[in-house]
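One protein chain is absent from this view; the other protein chains keep their places.
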Amino acid sequence: MSSNLVEALRLTEITKRFGELTANDAVSFSVNKGEVVALLGENGAGKTTLMNILFGQYTADSGTVSVFGQTMPPGNSRAALDAGIGMVHQHFTLADNLTVQENITLGTRPLFNPRLDRVSARAKIIDLSTRFHLLVAPDARVGNLSVGERQRVEILKALYRDVQILILDEPTAVLTPQETDDLFATLRLAIADGLAIIFISHKLHEVMTIADRVVVLRHGKMTGGVRIENTDKHALATMMMGTEAIPPQVSLANPGASLLELRNLTTPNIGNMPGLKSISLALKSGQIIGLAGVSGNGQASVAAVVGGVHKPDEGQLVLKGRAVQKWSPRDAVNNGIARIPEDRHKTGSIADFDLTENAILERYSTAAFNKGGWLNWRSSRAFANRIIEKYDVRCPSADTPIRLLSGGNMQKLILGRVLETDPQIILANQPVRGLDIGAVNYVHSQLLAARDRGAAVLLISEDLDEIMALSDVIYVISDGRISPGFKRGEMTPAQLGIWMGGQGFDRTVNHAT
Amino acid sequence: MEIIEILFAASFWAAAVRIASPLIFATLGELICERAGVLNLGIEGIMVAGAFAGWMAVYSGTGLWMGVCVAMIVGMLFGTVHSILTVPFGLSQHVVGLGVTLLATSSTYFAYRLALPEVTSPPKINSFQPFEIPILSEIPLIGPALFLQTPFTYLAFALVVVVAFVLYLTPLGLAVRAAGENPAAIAAQGLSVTKIRMGAVIVGSGFMAMGGAFLTMSAFDSFFFEMVNGRGWICIALVVFGSWRPGKALLGAVLFAAFDALQIRVQQTSFGSQVPYQIFLMMPYVLSIMALVVMSRRAEVPAALMVPFNKGER
Partner (left out) sequence: MRLEPINNPSLARSLVPPTIALGATIVFASLLAMVAGANPFSVFGLILSGALGSKFAILETLNRATPLIFTGLAAAVAFRAKFWNIGAEAQLYAGALLTVLLGTGLLPWPSIALLPTLAVFAILAGATLLLVPALLKTRYGVDEVVTTLLFNFIFLLFISLLLEGPIKDPMGMGWPKSARVISEARLPRLVDGLRLHWGFSLAIFSAICIWIIQTRSTLGYEMRAVGLNKQAAAFAGIPVNIVLVKTALLSGGLAALAGFSEVSGLKGSLTLDLSPGFGYTGIIVAMLALLHPLGVIVAALFVAGIFVGADSMSRAADVPTYLADIMLATALLFMVLAIMLTRFRVVRD
């Protein structure tokens, strides 16, 4: 690293409130050229808000941002881009119907200029692509690209605009361990070129690997700003979470009978999502099965089949020993399958419904809540109140619209409504995505308790740490294929990463021949 | 068979192109709105308003092209109303669209009654006359169809080329296509989703009004109530049929118009005159529904159509 420190970016006393919530509270730090500063914090700490302010998507209530000494006009993405700030968002900002080149050049020429200049743009893209090891085909349609390739396009977008300060928001959430190494290699090339990088993450081991300095946020406040040499994972964890939050204890599993089996299941490809390719999987009572994999490799299909959303075309679904003939979400529910959906806002709840209406969403037609076509609101409300009390759902009342609840409380209601029926099979699809550490630990402890009561849990998660911590058996899914089952402790993350990237499958094929 | 005779008459295809012209303008207009992500159900009313505004301007003494401009401006005004409510305020595009159609239609009828309170039969204006392009118009079958039309029709064809060029070969068109697919992509590149979407709706509405003006300034030469008669809704079907592409939309409009011209002529044949005329009048609408069903399987709908964009939504 150069001994000539040039300050690229300085944030001073940034404060931002959303109604009663203070998302950022007088946050100040700086970043130098050629340096990686990690912005560490758990979900809800205020990292993304801070970066959105930096990038001009939000206006801070007070405080300033200055780039190379110049104060930035607030709330102006254009000015941020022109000043050299580039952001790789957590949720990609790409238009699927356009090519890689079109996405990269979008907005780079004045709108009323009639010329696109495609030839020189293409040359520049290929040059950057080679220099920074971000290989993509400029004419490929973005809709056809894998998640890893899309991220490369996002980074190229910033590089194309001659970015000086590159912000990456949780970039490794969607990558295999190997792809993460490739990303870090690219970032090191970028630093050598003089870029300043802000790396947002909640993963301690990554921060320790790539960062020069770490800024820690907790509940909107800055609780630490240290050089990597002067700290370690425990110190960082404490700064991030207050006291080092202790994850729930995982006892040894005692697996019983097979409750749900997928046998030679094949489903068709849907657009870019690969279909399942003759996979077989058994969920046993008293066991947590973890399904690891990069998003977009068929997890959605597995979840859809287990959850009753999709009836398998080929292959069998065997429920408690009997092959399933009729299959729908309602059939799944009636057969004791509890489903925690991937997206609590889009699929898990209805925002404008109140807690009572959301609580009975799956079982409103059962005798407990329904008589001859008329709803029994009294018993429904009683059910909702029971969930609220037992699962500690913080809310004004059972009549509150669910959209007013925090993500964690919403997830607790969803958890409660499915667990209260004492299900034998639980499908937990990204159950703690976007939740703060308290809620994460709570959900995990509930899943473990269910397992100890004899339930079979299928845990689908993009977070390899979560999978490894909770699962008794781990399967890796890649391009619709399933790896053999790996027992707890059998594999390292790197070894699992090989399977996640698809190579493990090829090796077995070779072995067979 | 008589139908073969009809299909091989140059006058038939000339009529088809003539009938297609208002549809081309309005379909292009709706296409632009929807590409940017906004469904504009005000199309029917805006066509009515454009039909009256253009005609009224000419009736009051301005030139024909000035009338077209007036119609376009009136369309853009209604487009502004629509886009303010649907884009920055994110109100339901269905409700606002229907409201704008009602507003535009009723304002038009109100203005017409005020301007011409005592008329029983609608007064005529001197509308656009066909302008022959020499030599090319002599080509058998398609010559008169393509080269013996009014300048207003030539404008329609030119507009298809312009819209296609802008949409696919300029930065502005790129931005419009991105806005309808993923507005977050637009915002992330420092562009304003609001400005792009509003601009598209306003320009598109201007084109829709020109389509309406064609009816009073080139097809018929007077304004009467119920003259648009559902053409706006048919154009919404044509946008889907054309997969949101200008070239295919043009093709769809001409095919549709050909069918319409066909049913007029078939009515006069020996076979056709035995069938109640209402059956023939129904055909365009039935055809539109069939077109929608056929295209529904392969729809390349702009992914963010009808999805309002709220900056930084958490």
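To keep things simple, chains are lettered A and B as they appear, and every chain counts its residues starting from 1.
Criterion: contacts are C-beta pairs under 8 Å (C-beta built on N, C-alpha and C of every residue); 3 or more make two chains touch, one makes a residue touch a chain.
Just so you know, these numbers come straight off a predicted model, no measurement behind them.
K.L.:
Thinking of the whole complex, not just what is shown, which of B:Leu98, B:Leu146, B:Ala164 or B:Ile264 touches the missing chain?
P.N.:
From the options B:Leu98, B:Leu146, B:Ala164 or B:Ile264, the contact with the absent chain belongs to B:Leu98.
K.L.:
With the full complex in mind, choose from B:Ile236, B:Ala253 or B:Ala304 the residue touching the hidden chain.
P.N.:
Of the listed residues, the one touching the omitted chain is B:Ile236.
K.L.:
Specify the residue from the set B:Phe8, B:Phe89, B:Phe165 or B:Phe224 that touches the hidden chain.
P.N.:
Within the whole complex, the residue contacting the unshown chain is B:Phe89.
K.L.:
For the chain that got dropped from the picture, name the residues of subunit A it touches.
P.N.:
18-19, 58-59, 75, 307-309, 328-330, 332-333, 339, 341, 346-353, 357, 361-362, 364-365, 370, 373-375, 377, 403-404
K.L.:
Please output the residues of subunit B touching the missing chain, sorted low to high.
P.N.:
Interface with the chain not displayed, on the subunit B side: 41, 81, 85, 88-92, 94-96, 98-100, 102-103, 105-107, 109-110, 113-114, 117, 229-230, 233-234, 236-237, 240, 276, 278-279, 281-282, 285-286, 288-289, 292-293, 296-297, 299, 310-312.
In this section, only the chains that are shown with their structure count from here on.
K.L.:
Tell me, which parts of subunit A touch subunit B in their complex?
P.N.:
Residues 18, 52, 56-58, 77-78, 80-82, 87, 89, 91, 93-98, 102-103, 105-116, 157.
K.L.:
Provide the residue numbers of subunit B that touch subunit A in the complex, in ascending order.
P.N.:
Subunit B reaches subunit A through residues 166, 169-172, 174-175, 177-178, 181-182, 184-191, 300, 302-303, 311-312, 314.
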